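My questions all concern the structure below.
Of the protein chains in this complex, all but one are displayed in their positions.
Up next is subunit A:
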């Protein structure tokens, strides 16, 4: 799973959010490192809807414009859970190896 997809699913893991709220949440989650643009965001949303990982929760009209809220589906929850476990396993391996390296070097930074 590519990072933007993971981040979009993560943004929708809590409450349903509309497109701009997803952008804001991703920027906040990543301390501003990832600031998706609208084209990338809606490419991801369209693909995730096609794959059945997210769905429309509700629609509102705000200042004469459509605002659509998205939420995770059951398949989306399972997909995000599996990806999170995979990332955690990889991070654990990296952490263990870095820790061993630090021990071998007697506490000195490499």
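The definition used in the following text is that a residue touches a chain if its C-beta (ideal position, glycine included) is under 8 Å from a C-beta of that chain, and two chains touch if they have at least 3 such contacts; residues count from 1.
Just so it is clear, contacts and distances are computed from a predicted model.
**Q** Assign the chain not included in the display its UniProt protein name, restricting the answer to "Sugar ABC transporter permease", "ChrR-like anti-ECFsigma factor", "Putative tricarboxylic transport membrane protein" or "LigA protein".
**A** For the chain not displayed, UniProt's protein name is "LigA protein".
**Q** Touching the left-out chain: which of A:15, A:46 or A:95?
**A** Touching the chain that is not displayed is residue A:46.
**Q** Residue-wise, where is subunit A in contact with the chain that is not depicted?
**A** Against the missing chain, subunit A presents residues 18-20, 23, 37-43, 45-47, 49-50, 62, 65-68.
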